[in-house]
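One protein chain omitted, others in place.
Right, chain A next:
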Amino acid sequence: MSLWPVISLTLQLAAITTIILMAFAIPFAWWLARTRARIRPLLEAVTSLPLVLPPTVLGFYLLILMSPDSPLGALWLSATGETLTFSFTGLVIASLFYSLPFAVQPLQTAFMAVPQTTIDTARTLGATSRDAFFSITMPLARRGFLTAAVLTFAHTIGEFGVILMVGGNIPGRTRVISIEIFTAVETLDYATAHVLSAGLLVFSFLVLTVVYALNRNGGTRIG
């Protein structure tokens, strides 16, 4: 049996999640890093919830949110003719919540490490705030961008509990690597489980090595 559909689906899910999440997390993390608003700790706590909640809890609420009985699920059903639960789109939405802290936190940390006065200097030298963001903040925070993207991608690939709750196990639609491993073990197909598990292990190890290598160089270049 070919494992390719499972791997391909997993990579697609991780790629789409990473792209959407980065597009949201960059402005959000920038705002968190600079704002004096009182609501900030609240939003930071919400952002970090997926780190501490059991995936089943997150999955349960997402399942409720996306079910055809809920306003969101009903709207989706009437617009597309499909349910949001047990669909690829549902998986993407779940992954966005699940991987949120992995995109926001490295970016926020990197943005906070860029001194406000460095940005102010750019402003007084004739850069608009937009210009200063692209010419100063982004290059100085580049390691945070890489870390956030790599961690989001890797974490989405390794997701299991939430997916099982909202996506189930439908081949070609919601069956990703981690689910496939679970299924293989249940059916005593240890050969498949070995191949996929070893693959994920090596992949995760490489990703973390890259992230730590980036951060090792990152600490010394501030100011």
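The definition used in the following text is that a residue touches a chain if its C-beta (ideal position, glycine included) is under 8 Å from a C-beta of that chain, and two chains touch if they have at least 3 such contacts; residues count from 1.
The rule we apply is simple: contacts and distances are computed from a predicted model.
Chemist: Write down which listed name, "Cytochrome c oxidase subunit 1", "Ligase-associated DNA damage response exonuclease", "ATP-binding cassette domain-containing protein" or "ChsH2 rubredoxin-like zinc ribbon domain-containing protein", is the UniProt protein name of the chain that is not shown.
Modeler: From the choices "Cytochrome c oxidase subunit 1", "Ligase-associated DNA damage response exonuclease", "ATP-binding cassette domain-containing protein" or "ChsH2 rubredoxin-like zinc ribbon domain-containing protein", the unshown chain carries the UniProt name "ATP-binding cassette domain-containing protein".
Chemist: For the full complex, which residue in A:T56, A:T80 or A:T121 touches the chain that was left out?
Modeler: Selected residue, touching the omitted chain: A:T121.
Chemist: Give the residue, chosen from A:L140, A:I163 or A:V211, that touches the chain omitted from the document.
Modeler: A:L140
Chemist: For chain A, which residues lie in contact with the unshown chain of the complex?
Modeler: With respect to the unshown chain, the touching residues of chain A are 115, 117-118, 120-128, 131, 135-136, 139-140, 221-223.
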